[in-house]
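Before I ask anything, let me first share the structure, which is written out below as structure tokens.
All protein chains but one are shown in place.
Labels run A, B and C following the written order; every chain starts at residue 1.
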Amino acid sequence: MEKQTQEELNKIKEKLDGLLEKWIGFNQYDANLLSKIKLVKWEKGSVVYSMNVDPELCNMFGTLHGGAQATLVDVLGSMAIFSLDPTPNTIVPSVSVEISVNYASSAPRDSTVYIHSNCYKQGKNLVFTETTIKNDKDEVVCKGSHTKFVLKSKM
Amino acid sequence: MEKQTQEELNKIKEKLDGLLEKWIGFNQYDANLLSKIKLVKWEKGSVVYSMNVDPELCNMFGTLHGGAQATLVDVLGSMAIFSLDPTPNTIVPSVSVEISVNYASSAPRDSTVYIHSNCYKQGKNLVFTETTIKNDKDEVVCKGSHTKFVLKSKM
Amino acid sequence: MEKQTQEELNKIKEKLDGLLEKWIGFNQYDANLLSKIKLVKWEKGSVVYSMNVDPELCNMFGTLHGGAQATLVDVLGSMAIFSLDPTPNTIVPSVSVEISVNYASSAPRDSTVYIHSNCYKQGKNLVFTETTIKNDKDEVVCKGSHTKFVLKSKM
Partner (left out) sequence: MEKQTQEELNKIKEKLDGLLEKWIGFNQYDANLLSKIKLVKWEKGSVVYSMNVDPELCNMFGTLHGGAQATLVDVLGSMAIFSLDPTPNTIVPSVSVEISVNYASSAPRDSTVYIHSNCYKQGKNLVFTETTIKNDKDEVVCKGSHTKFVLKSKM
């Protein structure tokens, strides 16, 4: 991938932070998760967010719930897609075709996880993303894929 | 699958409803979803829950969020496993190996969906479930799989 | 799904058998597998093929190879799609978006398996299929999904 200028990188961050804030305001299913994540690294097509594993994100084993991990694969895959175009506020609307997640290790309550999402193919109709959640020892918690179908009109 | 007596079926329902209530009380990641589902059909290894698509379960298109669907595939797959053994309150603890979901149609806000989960293979180490979410026209909203690894001690 | 007349069912069988023969003739990656399967049950959108687990389809454990199972999920998912329209020889061309397979049991060499494929959603752009391979005791060997993207021109 070609190098971006610092100005472009700043625009990507501004856009992603703006979308995040807007979505938290929508107060929908992902609002609680979105309110906990923080962009720590980014470039065109690729983002890393950090998140604290708060107790209300856990399962009965006291570790990050598999459904929360799947929702992160869903939402942050979309963020990776939006990072491809730094134009403020525009998004190419798309719908989910599939999500899959492989659970390799658990992330205990109150630990920090890092969610790496990457858009590795942006076709005219289909967009492909992959997401890896790692714990603070850089071990893989899960790896997931999220494939989306592009709707035609820009939003 | 062999037929169950009405008494066995009653015990399965009692067990599942008891687990549901207990888990809602844990107030963890799935509590909000769990508080919205209602067991409408069940037998050994197979459950159907109904759910209203409340606004707080939606995405920005006003339809059931893909992450909520994945969480239902996760949690109700586990319920299908627990329905295999009607003994009250006991569960064989297990952890997720993978979840995958294919999104076929959307389920609009305020509609009713039916979540069908089925455990089609219970091995010594691995348990396999499949889940189909349907809308009220009996169309498939999504189909998903949830595979779990069995931990040895009963809870 | 609405009932089909016997005449329609005959046309579907004729079409599927014709496509199978044609493809075996192409002598491509799936030719060997295709030459071993036999249509035993069918309706609009749904097919069942039987197959003998010949030694050359096995892995080093002497059971049906996971790659052969994945290829069956691929190819027979497409057959289920083609069974939707009984018009002879026409197919709506489409390309694979994803395939996933969960391996529940093994199918030993020289046993018979039954491959059930079903197209549960035919959208304008995306088509969704599910496939279950069962052994001769009606146990699940694997369950898989195959999602395809529809190309516009008919072939």
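In this section, contacts are C-beta pairs under 8 Å (C-beta built on N, C-alpha and C of every residue); 3 or more make two chains touch, one makes a residue touch a chain.
Bear in mind the structure is a predicted one, so any value in this text is a computation, not a measurement.
Note that the absent chain touches A, B, C when the full complex is taken as a whole. Only one residue from B:9, B:39, B:92 or B:126 touches the chain missing from this view: B:126. Set against the missing chain, the residues A:32, A:46, A:69 or A:145 yield one that touches it, A:145.
Looking at A:9, A:24, A:60 or A:104, the residue that reaches the missing chain in the full complex is A:104. Across C:20, C:48, C:70 or C:140, the residue that sits in touch with the chain not pictured is C:70.
Contact between chain B and the unshown chain involves residues 97-98, 100, 125-126, 145, 147, 149. Residues of chain C that touch the chain left out of the display are 23, 26-30, 33, 55-61, 65-68, 70-72, 74-75, 93, 95-103, 106.
Seen across the whole complex, the unshown chain contacts chain A at 98, 100, 102, 104-105, 120-121, 123, 126, 128, 130, 139-140, 143, 145, 147.
Please note the rule applied: only the chains that are shown with their structure count from here on.
If touching chains are joined by edges, the resulting network of the protein chains shown connects every chain directly with every other.
Residues touching across the chain A and chain B pair largely coincide in numbering: over half of the numbers involved belong to both copies. The geometric centre of chain A is 35 Å away from that of chain C, both derived from CA atoms.
For the pair chain B and chain C, the distance between C-alpha centroids works out to 28 Å.
Under the contact definition stated at the top, the residues of chain C that touch 2 or more other chains are 98, 100, 126, 145, 147.
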